[in-house]
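I have a structure I would like to understand better, so I am pasting it below and will then ask my questions one at a time.
Missing here: one protein chain of the complex. Every other protein chain is in place.
By written order: A and B. Residues from 1 in each chain.
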Amino acid sequence: MGRYFRRKLLIYGLTFVIAVSINFAVPRLMPGDPVARMLTRNSVANVESSEAMRGYFNELFGLDVPLWQQYFNYWGALFRGDLGVSVFAFPSPVATVVADALPYTLALLLPSILLSWFVGNALGAMAARNKLLDNGALPIGYVLTAVPYMWLAILLAWVGGIILGWFPVAGGYSFALTPAFTWTFIVDLVHHWFLPFLSLFVVALGGWAIGMRNLVIYELESDYSNYLQALGAPNRLVRRYAFRNAVLPQITGLALQLGVVVGGALVTEVVFAYPGLGSLLLNAISSQDFFLLQGILLFIVIGVLVFNFLADVVYVLVDPRTRLGLEGGQS
Amino acid sequence: MTLEVADLQVHYRTLKGDVRALDGVSFSLADGEIVGLAGESGCGKTTLGKSLIRLDGRMRHVGGTAVLDGDELPIGDDKAMNARRWKEVSIIPQYSMSALNPTRKIGKMIAELLRARGKSYREFKDELVRRLELVGLTEKVLDNYPIELSGGMKQRVVMVLSTLLDPSLLIADEVTSALDVTNQRAVAETLVRFRDMGFVKSMIVVTHDLSLVYQIADTIMVMYAGRIVEKAPAETIIKSPKHPYTRALIGALPEVGLEYGDERLQSIPGKPPHLLNPPTGCRFRARCPLASEECEAEPPTVTVEAGHEVSCWKAN
Partner (left out) sequence: MSAEVVLQTERIGRRHEHLYFALRNPKVAIGLAIVLALLLLGLFGPFFLSDSPNEYVGPKSEAPSGEYWFGTTYFGQDVFTQFVHGLRSSYLVGTLGGGISFVIGLAVGFTAGYRGGMVDEVLNMITNVVLVLPALAVLIVISSYLEVRGVVSQAVIIGIFSWPWVARAVRAQTFTLANRDYVDLARLTGKRSWQIIVREIMPNMASYLLMSMILLFGGAILFAAMLDFIGLGPANAVSLGTMMQQSMAWSSLHLGMWWWFVPPGLAITLIVGALYITNVGLDEVFNPKLREM
């Protein structure tokens, strides 16, 4: 078990270092010096912010120091929580801008990921033992996994927001309201939250259901299921075992799918102009705000790694094989 | 008479049509008898074993009957069979190494299984432990997950579990093929001991390894392409086989105890026919050195002496 976690932590640590290094390297290695481009463009458009940017840039990335020193400076700044200053939201520091948007994204992501996982697994397990349900659910499941996240979001916004007019199609809350801990505001918040949540939930649902269906069928055909049945075990017991064992790979899958779902959340937010990281990202791109862009990437990477680690912990708790440290689970 | 099988036909349904894996199998098994079932791989041994306890989704009971202790087994009726499984018919499957749920402690799994069959774990616990000790395991294995045990240990757990309810008939399918020679002998001896101690009344030991089954079986049946071609006391099968196929098997039999039966069988030229469209007449015809025109007709089953039956035109 110790080995299992050590290995995982090593991978996550490396991933973090590599993500940071990509962040560091990309602006410097890209042809045409994009940072300089950004600074020049900004000096025309926004003199004030450009000055600050240039100062920041020179202080930390000073082109006159050797590359390795720039690299260490970069890490140093990172550990001080200094991700630079946002051009788009000048003069807020990137860390603040991202931290402000983060709750919205989490509010979309966490419920949709967890709910789609639970509901999808339940549906899949049901489909695995019911031919009729299977024939209906399977094609729907495949269509859902094939739908691009933003397209379903657009369709939902169109139907639920424009045609039916039941839900707002843009923003995290009404412009008329100011954020406050009041009943009206919370209802409004949920009202705005619902469609983007639903969109993410529905797209992810299909994949979980299909995965679970296949896994349960596989488990039901496995040797231990056959043996139990040969000894006259009632279907109830056989299914209980099959379901329990089929869930295990789905836990690993939850961690592995995360990157994709986060991507889905980003584009879904763009569709609904939902004030999370996705919308921020769009703004960062259109105003060529590279520091902000990189800050968002770092937050996402950290979030994904933390979530992966949590999934590992859960996995160890439910699978005796990893716990025993023999035949170590998937690494 | 413990078991009476008459003209049993079981097919596998495939896209290409029915594979006639059992095509008219008849035999009987006396109280306390251990019968060995031998033949090349693919001849239908596993199918025969499974037919007597549980058909899988692709198998279809086409005809014939099996009567156990005077009561017909409802072979095609999965629900009705359930009551008879484990208590009356039981199996040690070919895949013993992976037969235990990997994520349940062995004791807990057995308890849940017993409870699901309406039995109390507590009542059986002492007997279970006694039998585990009999095969050289300790009570401690009940607290282990399957991966904590070696292959041989898992095999023994399955043997004890399968026979826990003292079934009349036990099917042991290739129980030794995955083991090394020492373990093979130990397992074979355990099977005999289980019979002697009354844990099981009679037994069908499926194997492609004639030399092993010869050591423990009272009677040996030789199967070829979905049919039984010869049945006789073990001595007789080895010493004076009548069917050309059996003779080829024996002739190809090297020193006792070699591992893989199939390799020797390659010394019989040719391959067994595919069971999608089995040939008419004697199915061994294409490979038989004695084949002649009459073999194009179905060979009769002749009793050459008491307890020795052969399906071949040239049996006498």
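Here is the rule we go by: a residue touches a chain if its C-beta (ideal position, glycine included) is under 8 Å from a C-beta of that chain, and two chains touch if they have at least 3 such contacts.
Predicted model, so just to flag it, every value in this text is computed and none were measured.
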Selected residue (touches chain absent from view) among A:Leu114, A:Ala146, A:Leu177 or A:Val190:
A:Ala146
By the document's definition of touch, the residue of A:Met1, A:Ile18 or A:Ala99 touching the omitted chain is A:Ile18
So one chain is hidden, and I want to know which residue out of A:Ser86, A:Asn245, A:Gln294 or A:Thr322 touches that hidden chain in the complete assembly.
A:Gln294
Mind listing the chain A residues that contact the chain we can't see here?
10-12, 14-15, 18-19, 22-23, 26-27, 30-32, 34, 37, 138-139, 142-143, 145-152, 154-155, 157-158, 161-162, 169, 221, 223, 226, 255-256, 258-260, 262-264, 266-267, 270-271, 281-282, 284-286, 288, 290, 293-294, 296-297, 300-301, 304-305, 308, 331
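Please note the rule applied: only the chains that are shown with their structure count from here on.
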Quick check: in the complex, which residue numbers of chain B touch chain A?
53-54, 56, 81-87, 90-91, 93, 95, 98-105, 112-113, 116-117, 145, 147-148, 158, 161-162
As the complex stands, chain A meets chain B at residues 222-224, 226-234, 236-237, 241, 244-245, 248, 319-321, 324, 326-327
